[in-house]
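The complex appears here minus one protein chain, its other protein chains still in place.
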Amino acid sequence: MSRAVRLGLALALSLAGGAAWAQSKRGEDVAPEQALVLGPDVAQTVGAPLGPPVGPDRLEEETHALASRIRCPVCQGHSIADSPSETARDMKSLVRAMVAAGYVEDQVFVYFEARYGEFIRLLPRAEGFNLLVWVIPLAALLLGIIVVVVFLGRRRPSAVATAVPSEAAAARSRAREAGPAEGSDLDPWLEAVRREVAEEDQRQDG
Amino acid sequence: MSAAPEGGRAGRGFSYKALIIGLVVTLPLLALLYMGLSMDPHRMDAPLVGKPAPPFELHRLSDGQLVSLESLRGKPVILNFWATWCMPCRQEHPFMVSAAKKLGDKIQFVGIVYQDKNEMVNAWLDAYGGRGYPTLIDAGTKTAIAYGVYGVPETYFIDSQGVIRDKVVGPVRPDELFELAGRLQ
Partner (left out) sequence: MAELGRLLILAALALASAGALVGFSAGRSGSARGLRITRGLALAFAACLVGATGVMEYALITHDFSVEYVAHVGSLATPLHITIVSLWSSLDGSILFWGFILAVYTTGFVLATRGRHEDMQPYTLATIMAVGTFFTFLIAGPANPFGDTPAPIPTDGPGPNALLQNHALMIIHPPMLYMGYVGMTIPFAMGVAALLKGRSGAGWTRPLRRWMLIPWGFLTCGIILGGWWAYEVLGWGGYWAWDPVENASLLPWLTATAFLHAAMLQERRGLLAGWTLVLLLVTFQLTILGTFMTRSGVFNSVHSFTQSPIGPTFLVFLAMVLIASVVLVAANVHRLAPGRPIESPASREAAFIVNNLLFAAFTFTVLVGTTFPLIAEAARGVKVSVGEPFFDQFAVPLGLAIVFLMGVGPAMPWGRATGAEVARRMGPPLLGGLVLAALGVALGVRDVLPALTLLVAGFAVSVTLRDVWDPVRARMTAKGESLGRAFASALRRGRRRFGGQVVHIGVAIAVVAIALSQSYQIIGEGVIDKGATLTVSDYTLQFVDARSVTEPHRERTIATIAVSKGGRDLGTMEPALNNYATEMNAIGSPAVRTSPVEDLYLSVMSIDPRGQSIGLRVFINPAVAWLWIAMGVMVFGCLIAVWPTRRSEASGAVA
């Protein structure tokens, strides 16, 4: 089936050539090996870091937050934070190095966008035409809410609170007449059981 | 996606109001899917085209020497990203080698191996078309990321000023290569 085919291709691309990275990675990723040296193209694209360098205490957290919004280019819609692929890991290392150097969120996105295009953002850039992806569902929801409110607000011409007793209230009053008042939610059920007993009696009579 | 059922409550028969609401909702969706059919899902945006090529400095497979884009400046460069595990690369490579032979004095061909093992690369080159031009090893995928490579093979056409003129995703067709190479000169 096509899902398998597509996932297969994505996986094939992503898992391949596995050992090469082993040369550059040792130990636990939680505290990554040697700091990656940023190439000159980073500064060429986005200039100097706009923020202060990020220390090891917050580095992983901030890297993950950014990486989970960057699409893994060789995967099936996963972020580079999720994907186990080679490329995703290398991209995540780059993100980590940029964050550590003090590059802010927008600079990181701009760097990757300059290379891969807007496609690389898992959450579209919230401006211009892209806003429609939020506006359309929200507008539809709003329209739905208005329709529902109008619908719920409709009243019968003679709609007075006392005009039509609710099923529960009716059942309660019937129950009260029929037996010892319990005045609880059990009443409709008791009512139903009594009705059932009465039906059975009728059947037996007839 | 719904036609509001309020429409022609009073009258009997067909409700044009419901029909129009329904069509207004469904026709754009159908039009969109129709357009989708004619779009090429493999086409990817290449924002680097027209921009300076990102610099790199990588080890050469043959002797471990560092080769940088800077050092190739002055001549147009055709940069081919590939890997041993990529099927289309097998068809593409012999042609690239022969094209490099033909155009080699005017254009520098460079292969960059993407996420691979050195010993496999050597065996592969022996099997599929040989070594017509330098093969560089992209450790840590840094260069591929800098170029925005989505997968292999991908080929970048860089002019003598160091500006990326074109990019081809997937194996390059012969006519395509000569045409794009011609534009570099």
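We call the chains A and B, going by the order they appear; numbering starts again at 1 in every chain.
In the analysis below, a residue touches a chain if its C-beta (ideal position, glycine included) is under 8 Å from a C-beta of that chain, and two chains touch if they have at least 3 such contacts.
Small disclaimer: the values here were computed from a predicted structure and weren't measured.
Chemist: Thinking of the whole complex, not just what is shown, which of B:85, B:109 or B:147 touches the missing chain?
Modeler: B:85
Chemist: Name, in rising order, the residues on subunit B that touch the hidden chain in the full complex.
Modeler: Those residues of subunit B that touch the unshown chain are 1-9, 11-19, 22-23, 26, 29-30, 32-37, 39, 41-45, 85-87, 117, 119, 150-151.
Chemist: In the full complex, which bits of subunit A touch the chain not displayed? Write them out.
Modeler: Those residues of subunit A that touch the unshown chain are 1-13, 15-19, 21-22, 25-30, 68-69, 71, 73-74, 76-79, 82-84, 86, 89, 117-124, 129-130, 132-133, 136-137, 140-141, 144-145, 148, 151-152, 154-156, 159, 164-169, 184-186, 188-190, 192-194, 196-197.
We adopt the following convention: only the chains that are shown with their structure count from here on.
Chemist: Let me have the rounded angstrom distance from the C-alpha centre of subunit A over to the C-alpha centre of subunit B, please.
Modeler: Taking the mean C-alpha position of each chain, the two centres sit 31 Å apart.
Chemist: Could you please specify the touching residues of subunit A with respect to subunit B in the complex?
Modeler: My answer: residues 12-13, 16-17, 19-21, 23-24, 36, 39-41, 44, 73-74, 86-87, 90-91, 93-94, 113-119, 147.
Chemist: Considering only the defined contacts, which subunit B positions touch subunit A in the complex?
Modeler: So the residues of subunit B in touch with subunit A come to 4, 44-48, 51-52, 54-56, 83-85, 114-117, 120, 139-142, 144-151.
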